[in-house]
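The complex is shown incomplete by one protein chain, all other protein chains being positioned as in the whole.
Showing chain A:
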Amino acid sequence: MFKRSEQDKRPQVQILVDGVAVAARQGDTVSAALLASGVDARRSTAVSGAPRLPYCMMGVCFDCLVTIDGVGNRQGCLVPVAEGMQVEIQKGKREIGK
């Protein structure tokens, strides 16, 4: 859906998405990294299980909800990536203990 511009010279950062290594760039948000990666990053909603991807990318729509380092319901569009960050595509509602 999206590609990186060649002028982007930021260093690479590796994150894990459902255990699989994904290359991101320093300064990407988790949502931007997911959309740039080409992996199927669709979460499913808590209400009906409908698939969703980020909609607003500015912290207001909550369609980017994702589990980051074991914590569910994080707004992926507001969290910058970090080396080794563990991202899980959240299916349904946040689970107890996550």
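What we mean here is this: a contact is a pair of C-beta atoms (placed from the backbone, for glycine too) under 8 Å apart; a residue touches a chain by one contact, two chains touch by 3 or more; residues count from 1.
Note that contacts and distances are computed from a predicted model.
Between the listed names "Bifunctional protein PyrR", "Thiolase domain-containing protein", "FAD-dependent oxidoreductase" or "Xylose transport system permease protein XylH", the UniProt record for the complex's undisplayed chain reads "FAD-dependent oxidoreductase". Considering the complete assembly, chain A touches the hidden chain via residues 1-10, 25, 27-29, 32, 35-36, 42, 45, 47-48, 50-63, 65, 73, 77-78, 80.
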